[in-house]
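One structure below.
Just one protein chain is left out here, and the rest sit where they should.
Up next is chain A:
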Amino acid sequence: MQRDKFFKEIENVYHPNEKLIKTHCSYCGMQCGMNLRVNTSTNKIIGVEPRYDWPVTVGKMCPKGVTAYQQTNHDDRLLKPLIRDDASLKGTTKGFREASWDEAYDLIAKKFTELQENYGKDSLSVFSGVSMTNEKCYLTGKFARVALGTKYIDYNGRFCMSSAAGGFLRSLGVDRGSTLPWTDIHETDCLFIAGSNTAECHPTSIFRLWNVQERGGYIIVVDPRETPIARRADVHLDIRPGTDLALANGILHLLIENGFTDEQFVNNHTNGFEETRELVKEFTPEYTSEITGVDPEKIIRAAEIYGKAPNAVVMFARGIEQQHKGVDNVSAYTNMALVTGKIGRPKSGVATFTGQGNGQGGREHGQKSDLLPGYRKITNPEHVREVCQFWGISEDEMPKAGVSAYELFELMAKKEIRGLYLLCSNPAVSAPNLNFVRETLKNLDFMVCADFYLSESAEFADVILPSVTWSEDEGTTTNLEGRIIKINKAQEPVGESKPDWQMQVELAERLGRGKYFSHLKTARDVADEFRAASKGGYADYYGATWEKIEKQDGVFWPCKDENDEGTPHMFLDKKFYHPDGKAKICALPYRKSAEEPDETYPLRMTNGRVVYHYLSGNQTRRIPFLRDMCPEPFIEVHPQTAEKYKISHEEEVRLYTRRGEAFYKVKITEAIRPDTVFVPYHFGHEKSINLLTIAALDPMSRMPEFKVCAAQIEKLDREKV
């Protein structure tokens, strides 16, 4: 497939007594290619070797990828199931004893059955994640609906990709994170990047970004901080957190006013132009500047550069999506491409930087409260019929739509949900408003957690099931391009750990639902069932066999059958996925953040990643190199702000909001707005920034507003400390 100028034929180094297993990184949506080095006498993973022949990343990796192999044989691995008999110890690491799988399964089956007999089917819930293969994501959805029979399943993608999904569905009628392959990115003429700290969160995209500038193209960056990409950008729109919708409307207004509309494209392939044109008129550069805090000249320059670009790509990430208007932000930035017709052709389009390794595939196949395999809707009777037939259950057995991730905790607090099966996620760190979330986890009647380390969330469990790392199982993930790729197994599971799909099959058997699961004996069996289940849905994976993935360096969905090579570029025929084939230009009135700064809480608080850590840090905080590079969180403060609070570099301060407080060391830097403070979110217990974040949900995606709320700093009294 696409092999571009960065691709070089390079031999790998083979050390004596070692073999190389081709696979991909376990972490972010880049899914960088890598080879795991396996010692052929111990059959253990011992290191990493670049995978030069992977066309997307050509051997490159960030420090997380380079050290990812250290997860597998780590001392902290859980080797046996653990049971805690004394519920008063919940929320701590204490009281666990080792148990056999049989004992653990028996206890889970007994407790789950009791809860459902006493409180109904929906008293159980499943909370899952997308840092695992498509096969596991698919089976988790089936496990919840068919084995447990509960409607309450949702997943951590709700905190990650749900706004991008909602925005793309509304604007384009389909949710594929990138409308073009990454091998196009460096060939475009202008990149407009909003709310993405690409250098730290998706580092292996950077060589393509820089190449745009080397060729004489432009990079425009929207970010409240001067991130490494903002530092080098041609225009840095240093936006006030939470005001993206105004900026996008302001730029759209200028594009239309200054004659950059592609009228033919707009007339033939879109709806909603006139209405949107009217709405954005109000957003003059001056008015936009008032809301966003960005100099009007910069807004004008950015619109001009994007407008004039022969080809351009609009890209964004969690900065704009993790807001209570995240879906609107996505549609508003997508408007730029639709109005100018810079979509549906090579080197132009829109893309979101998918956060988790399988953030794309994992949201398509039925882990979301209202979705079924192949991106089918549980609210669509036709879709339900198709899936019921495939699974062999009757239609009235199919649970209805449930609620979103954060709302699950609200139902737990109300005791409507009493049991939880948690896997592949660490919400005791990653959910917003953590004081509330941790309290609800503590008060559950019964909680199971499957993980390969004892995470902060596992501390709330009654039973912990040891799962495997990505390197001890096989299957597919879908990277940020929409390319389905193959994760290969490099060693046998350590201790008694098992892949999640196997636990779910065995548990289903205990729960008397074996006839729907027992035929799944290998990862391959799950893969074959999963591909067939997606058939006919718009995220159709049927033709993406493991063999084809191997042969073609991945397969872009949709891929409907054996002869279909997949779809690297979306909409080349200018057909969007709405019934009339047209895309929707959306008229979106500006809304303020849920919590605007005031006298008591005058600062805007935002958060994000550092390059050394991934999500809740449950994995990366255990890797010595990564931990040493960033052992603890900090608060970034502009020197002017520091002066106002009389605080200095490295001094510990109290940061607090209406929901909670935490203590962080100050990092003074001019590379942030004076009205904004930033804290990385990868840390647990009393260091979690999510103790302070707000759970204001987007009305469409139910994404919490992680990225902005009002906060205050308190200087600590040194005498007392």
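The criterion applied here is as follows: a residue touches a chain if its C-beta (ideal position, glycine included) is under 8 Å from a C-beta of that chain, and two chains touch if they have at least 3 such contacts; residues count from 1.
Here is the rule we go by: contacts and distances are computed from a predicted model.
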Pick, from "Electron transfer flavoprotein", "RsbT antagonist protein RsbS", "tRNA 2-thiouridine synthesizing protein E" or "Polar amino acid transport system ATP-binding protein", the protein name that UniProt gives for the chain of this complex that is not shown. "Electron transfer flavoprotein"
For the chain that's not shown, point to the residue among A:Glu135, A:Asp175, A:Asp189 or A:Glu364 touching it. A:Asp189
Please pick, from A:Lys44, A:Arg232 or A:Arg301, the residue that touches the omitted chain in the full complex. A:Arg232
Residue of A:Ser26, A:Thr67 or A:Ser369 touching the missing chain in the full complex: A:Thr67
Identified contact with the non-displayed chain, of A:Thr133, A:Thr204, A:Ser534 or A:Thr657: A:Thr204
Of A:Gly120, A:Pro310 or A:Gly512, the residue touching the omitted chain is A:Pro310
Hey, which chain A residues sit against the chain that's not shown? 10-13, 15, 47-50, 52, 59-63, 65-67, 189, 199-200, 203-207, 210-211, 213-218, 226-229, 231-232, 308-310, 611-612, 625, 629, 639, 649, 668-671
